[in-house]
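With one protein chain held back, the other chains of the complex are shown just where they sit.
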Amino acid sequence: MKNLKYYRDRYVRRQPSAFCPGCGGGIILNCFVRAIDDLGLDKDKILAVSGIGCSAWIPSPNFNGDTLHTTHGRAIAFATGARTFNPELTTVVFVGDGDGAGIGGNHLIHAARRNIDLTVILVNNMSYAMTGGQIAPTTLHGETTVTSPYGNPESPFDITELVRAAGASYVAKWSTYHVVELTRSIKEAITHKGFSFIEVLSQCPTQQRRIFNLRGPVDSLPPRILDMFAESTVVKDRPDRGGYVYAVPKASPEEALKQIQAMDGVDAKIVDHMRYGRVVRVDGEPLDVVRGKLLELGTVSEVKDHLDGKITLGLFEKKTRPEFTDALREIMRKAGGE
Amino acid sequence: MHRRAVTLTVLFQISHSKPIHNPERCVETAKKFKVTIDEDKCKGCLICVHVCEQRGGGILKPSDRKTALGGVKPVPMGECIGCRWCERYCPDFAVYVEEIQDA
Partner (left out) sequence: MLEPGRHLALGNVACAEGALRVGCRFFAGYPITPASEISHHIAAEIPRVGGFYVQMEDEIASIASVIGASWAGAKAMTATSGPGYSLMQENIGYAHMTETPLVLVNVQRSGPSTGQATQPGQQDIMQARYGSHGDYEVVAVSPWSVQEMFDLTIRAFNLAETYRTPVMVMADGMIGHMKEGLTVPEKVGVVDRKKPTSKEDMPWGTDDPSGVPPMPAFGEGHALLVTGSTHRPDGVRNYAPEYHQMIVYRIRDKILNAEPKIRDIHTEHLGDAKVAVLSFGASARPSIDAVVKAREQGVKAGLFRLRTLWPLPEEEIRALADSVDAILVVEMNAGKLVKEVERVVCGKAKVASLAKVGGVLPLGREVLEEVRRLAK
């Protein structure tokens, strides 16, 4: 069985990486090299393109293959040139959320429209992380960042919806918590002929501490954010077990937890929720009774259903459409130039 | 700068006489596994400790030692069950699970 050392020796260079401890970028690289290894691809024919930002460092210089580290927002355009000219290059583009959906938004939607055979992995840590954590087109409304000290006045894109509407023929969304699904999705995306897009919610212990108001020791952040992703997402088309609610505390989550644990027939623990902050997850049946009892508690301000405010992950689109480089080759045939 | 990787390996005797299946991962634990932290690469993010606790054998623990990069060094304090969740999550390719051949 291949262990991580095998993947490291074969696919990774320039260690230790420049990533902060616990960076989601490292996990994505981990999933990426597993995917290309599982597919048995010729490493010499893989081209990894990136823009500017932390995500751009996932392939460059960490990936031991051809890499093209370009200008901010433009990775997809560079990749279009390389991939069009050389159809043998399996081209994977790593963009950030600001890099890919902000400054690079135009190139993103046009590549989707063309349905050019590229795989774009958009690493979404919900801010411009490398430059200090400014608001990005993906930052949730109301979040505190260095350029939204009074709360973000804007609301984020639904990027998968945007890219789907633009014409992408494979669209998926995962998080760095969902490593197995992500690895499989990367394999599907690369194999898929056409514009494949995967948005990955990614942890940034350095900036998300402020954005999600995650108080506590810095050391605890990487696993904590992963758990927050697990708690705050729901995978579409999976059977939903439910059976729990979230009690939003009035003041201290610890005080609320103490009161809730005194209730009969419930399991309670404090969790981080991307939209509601530090809340108490309460498992118990029947739910409406539990909900009613929670609302009577002095320490609870409101009760959210288990699916409220959750981010949907999964596969959003998989279809066949005319692919751009195929169309160009057809033109060449028509013109008699093949 | 050149450093030799300092690895910490711990071997444990199997205490079971027949295979026990881990219901989470269907891994036959009659095989022996050893988990190694490469402290040249480990940054002490402790994700491996967390996933080992949540889903694995719960044997990786933070120690009071530091890695070469200055983070908290995780240390195996028990028998690795070979689930490899630590390997799937490590952002720095710094933890390896190996199957040990019976002595």
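Every chain is named by a letter (A and B) in the order it is written, and numbering of its residues begins at 1.
Heads up, the rule we're going with is that a contact is a pair of C-beta atoms (placed from the backbone, for glycine too) under 8 Å apart; a residue touches a chain by one contact, two chains touch by 3 or more.
The model shown is predicted, which means the values in this text are computed figures rather than measured ones.
**Student:** Need the list of shown chains touched by the one chain that isn't shown.
**Tutor:** Even though it is not drawn, that chain still touches A.
**Student:** Based on the whole complex, identify which of A:Thr80, A:Thr145 or A:Thr160 touches the chain you can't see.
**Tutor:** With A:Thr80, A:Thr145 or A:Thr160 as choices, the missing chain is touched by A:Thr80.
**Student:** So which bits of chain A touch the chain we can't see?
**Tutor:** Contact residues on chain A toward the absent chain are 13-14, 44-45, 47, 49, 60-61, 64-71, 74, 77-86, 88-89, 106-107, 110, 328, 331-332, 334-338.
FYI, only the chains that are shown with their structure count from here on.
**Student:** Between chain A and chain B, what distance separates the C-alpha centroids? Give it in angstrom.
**Tutor:** Averaging C-alpha atoms per chain gives centres 27 Å apart.
**Student:** Touching chain B in the complex: which residues of chain A?
**Tutor:** That would be residues 1, 3-5, 7-8, 12, 15-17, 19-27, 29-30, 179-180, 205, 219-220, 222-223, 226-227 of chain A.
**Student:** Mind pulling up the chain B residues that touch chain A in the complex?
**Tutor:** Chain B residues touching chain A: 40-41, 43-47, 49-51, 69, 71-72, 84, 87-99.
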